[in-house]
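The excerpt is restricted to a subset of chains, each kept in its original location.
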């Protein structure tokens, strides 16, 4: 048996109600204080059950490196990934920051650095405060009340427990006879069903579902990776949400078809998943190796950095194949 | 059987030679290209064996939140942890960064943020380029040749594979009848043996070893957490290295007794472990829950952010207890 005990019929009907696209934020079925949405579908029993299926002898690393010049958002004001030195062996000799003198500074070669980055740079979880409707996010939290000058006070990645869950890769391109989906291609329910059928995969409540577009093959060329990405359309997102997905991820920068097909909502999948369905998103996943090895079902282990109040948490998620 | 096949007698003697404190960098026994040192002791077979022992139903999260005002290094020039908004729902209404107009900006409530931080802030892995001797690091890589203007070209966390290993907590204070070690207390071989004996724990090659000082109880008060920390002295570090530890971690900011007892080396444990013994360090671990539950042996799962060429990688390591 798979799936949490709380996913009974009553819960299912509440979730179903939740999944209807309505263009406004949802109240959480997990109570007025809930900040993590469908991550609540996960549980110790799921984690125990899933981990017991995993083969620890092979680990797929689903994250990308963080480096200067890497593809990242450039709508306006997002800082690029930067790294710089704070202490270097030769600099220490010249400035003696600890006051230990030249002999010791020559002996002890110290290097240390700092970074700055947009939180949605590299492989990361989008938290539920990232997109909402009319100034509110999932569960009705209001930006006017809960967004300070520097960060949200709720719904950040600091609230996200480590996740051990069933993972499923939906490899869309081969189901359509392609290596990589074309620019701005929309992945809807038909494409998802086609791919799931080809793989003979089924989705279950509490799954971490990953949708492969093949866009990662353009990595790390920003001009090729970023614009006009293929991805989920809203119907596709609803389809996955209705299966009870706990998390939905993609190998592209924004998970969804861009530009959006909806002329009235430029981020229609984000707003739906985060604000209506309560489903966190993972972006910039490297799914190439999983796909190459046709590893469609696996055990997902992930724990994002707990940036207090942020709208995203950098993460290095792991996929472990099932034991033979 | 536990431990990698490569830990035969010949390897042991080479490692033993390596562990002798000599004040100069070591050549790696894993070859001239090695950048990760004793992480090479880990292997798929260890990971498979260890994961099979884990109970996924309980996960200890060993990391701290990242937030403004948190304790971090302040020797000079290290930036504090900072977070700021790049897009806000109300700001988007005023500046329309995507050019979609007021109606859609009102509908789509967008929040996004950026961070900057010293890489040694929060729970993190110190990589082998962090400290060396005379301008060189582990395996002889030279800062003059391999340290660019902005970052090292070798030995960064981008080289570190995800780690599944046997983990051992050495809880020092209770072995000495204390809750928390006093300021600048030195943990040497005697204290380690005392604690291991009390716990009836043994150390094995390839272990991720964590030394608890109790300093985390002062978290997050910088004035109480940072100065004059208790920690390993060099003899204690050598003791652990000689057991074949793959990684050594602590609950304090710098793992080691500070100020250092060695008048000639203000970071004598860091230089020894990183440059001589090739053992990465994890700092700012929250070991309180593990200690409270007397979970001295566990399965360690960790994967640091792959900051290319950095001297540290933020990490959110997990400890899973053994199956009953």
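Going by the order they are written in, the chains are A and B; count residues from 1 in each one.
Basically, a residue touches a chain if its C-beta (ideal position, glycine included) is under 8 Å from a C-beta of that chain, and two chains touch if they have at least 3 such contacts.
Quick caveat, the model's predicted, so the values are computed rather than measured.
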Complete-assembly copy number [criterion: all chains share one sequence; 2 shown]: 4
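Simple rule for what comes next: only the chains that are shown with their structure count from here on.
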Separation of subunit A from subunit B, taking each centre as the mean of its C-alpha atoms, in whole Å: 25
Residue ranges of subunit A in contact with subunit B within the complex: 23, 44-45, 47-52, 54-59, 61, 63-68, 73, 75-79, 83-90, 95, 97-98, 100, 103-104, 106-120, 122, 129-137, 143-144, 147, 149-152, 158, 161-162, 164, 264-267, 271, 275, 301, 303-312, 314, 316, 318, 320
